[in-house]
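A protein chain is absent from this complex, but the other protein chains hold their places.
Order of writing sets the labels: A, B and C. Residues in every chain begin at 1.
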Amino acid sequence: MPDFDPERDILPFDLAASRRGMRLNRLGHALRDPATRARFAADPAAVLDAAGLTAAERTALEGRDWRALLALGASVYALAKIGGAMGVPLPQIVREGRG
Amino acid sequence: MPDFDPERDILPFDLAASRRGMRLNRLGHALRDPATRARFAADPAAVLDAAGLTAAERTALEGRDWRALLALGASVYALAKIGGAMGVPLPQIVREGRG
Amino acid sequence: MARIIGGIGITHSPAAIFAHDKGLGGKPDWAPFFEPLAQARAWLEAARPDLILCVYNDHLNHFFFDAYPSFAIGVADEFPLAPEAGAIPAFPPIPGDFALAARITEAMVARDFDLTVCQELALDHGAAGPLRMLAEPWPAPVVPIFVNVLRAPVPRPARLYALGRALAEAVAALPDDLRVVVVATGGLSHQLHGPRGGEINEEWDLDFLARLPGEGEALAALTTRDYVVRGGAEGAETVMWLAMRGALPDAVRPVVTGYLATGSTGLGLLVLEAG
Partner (left out) sequence: MARIIGGIGITHSPAAIFAHDKGLGGKPDWAPFFEPLAQARAWLEAARPDLILCVYNDHLNHFFFDAYPSFAIGVADEFPLAPEAGAIPAFPPIPGDFALAARITEAMVARDFDLTVCQELALDHGAAGPLRMLAEPWPAPVVPIFVNVLRAPVPRPARLYALGRALAEAVAALPDDLRVVVVATGGLSHQLHGPRGGEINEEWDLDFLARLPGEGEALAALTTRDYVVRGGAEGAETVMWLAMRGALPDAVRPVVTGYLATGSTGLGLLVLEAG
């Protein structure tokens, strides 16, 4: 297998991404907690409303557009938790995220 | 002025003290917040109950025994906030703490 | 004098942990990882450690970006498991040792390691998974040492190796005649996002496993970018194994080596015995 090319193959998760993705990553971090996950299961829109997402973030999230979410600054580990709350396991996110 | 003698004059605030004083220091940290201070002003016993203090901590605190509180692991900066909530300014704590 | 008697590098891949937790390790598909794992468990049991240092990373299950440490150390008598999203069942807390962790912290700060000191720390699968794959119940208290491998800038590979060297000095300065094992978790290659998500670099993984015992310093001289290019963005967490190697003396004996490329991760295992 040839090496990964960071510029072509990898969206680096750096401070700029971390700043962009603060709302999405906070949502992911909150969803590690069973109580937040239960609230999300009962009423996903309420949890998303409280997360204060931008329109672009909300659209990408509701469309399960993992590539867009990464570009918006989501950490893949936040996506894993958001996906988990939506019933999408990480391997599926990896597969669908190939674009 | 001669130098301070750490062994005689100073209670070092180290990890052992930090462990001992966790409840008192958490109370001090909470009291930096105006809402907690307001709750304390209205009903100090309720805030102290919620802090889960030991009997020795509670006694020292209600007796404003600053030296005992330091020996119990309180950081002087936690004491400043606890004292502040009780209406005791830091200079008075310093003075009374001389023992 | 306390001393480090050995080190273990081990993946914290959720797939491997899940297989372990569900008792799937006996299936033939999993044998290339779980047979060496059984040897590692036997080695650890025979080693009778008094203390385990666990160098690991969290995956947004405890720390958040409001305050994200480069290095953190758990100084507590007990570490609960992080409330991790997903199907991980409840496990009992992991025992710590406040006094020993405090001494190690003092020695590390005296050596210019700018640790964030955590009197409360919940451990996610990055630490708790490998620990229970290796032994259950815990054979010794654990001092968890967290590393940022998640968001750039991350500590240099050479800094991880130096962390290990300093941990060895810190252990040597402990008052008691303790037997200490260093466990480093993570890797090997995996890339979880982007056009090449799911790819594994088996050649690099096997090269790393073969070279770590004898060429630790050379591997520590690579850049973070080298690790990302070879092992993928998420696989670059493998740098934590350098801390384990750095903590051991120059002369080590590899006693267990295991590797299985499965799912999206190269599952690696390496047990090094000091001396």
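Convention: contacts are C-beta pairs under 8 Å (C-beta built on N, C-alpha and C of every residue); 3 or more make two chains touch, one makes a residue touch a chain.
Treat the numbers as computed from the prediction; the structure is a model and nothing was measured.
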Looking at the whole complex, which visible chains does the left-out chain touch?
A, B, C
From the list C:34, C:56 or C:71, pick the residue that touches the absent chain.
C:71
For review purposes, identify every residue of subunit C that touches the missing chain, sorted by number.
63, 65-72, 105-106, 109-110, 112-121, 151-156, 159, 162
So which bits of subunit A touch the chain we can't see?
14-16, 18-19, 22
Can you list, in ascending order, the subunit B residues touching the missing chain?
1, 3-6, 8-15, 17-18, 22, 25-26, 28-29, 31-34, 37, 66-67, 70, 75-81, 84-85, 90-91, 93-95, 97-99
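Please note the rule applied: only the chains that are shown with their structure count from here on.
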Averaging only over C-alpha atoms, locate the centres of subunit A and subunit C and give their separation in whole Å.
26
Once you find the CA centre of subunit A and the CA centre of subunit B, what distance in Å lies between them?
43
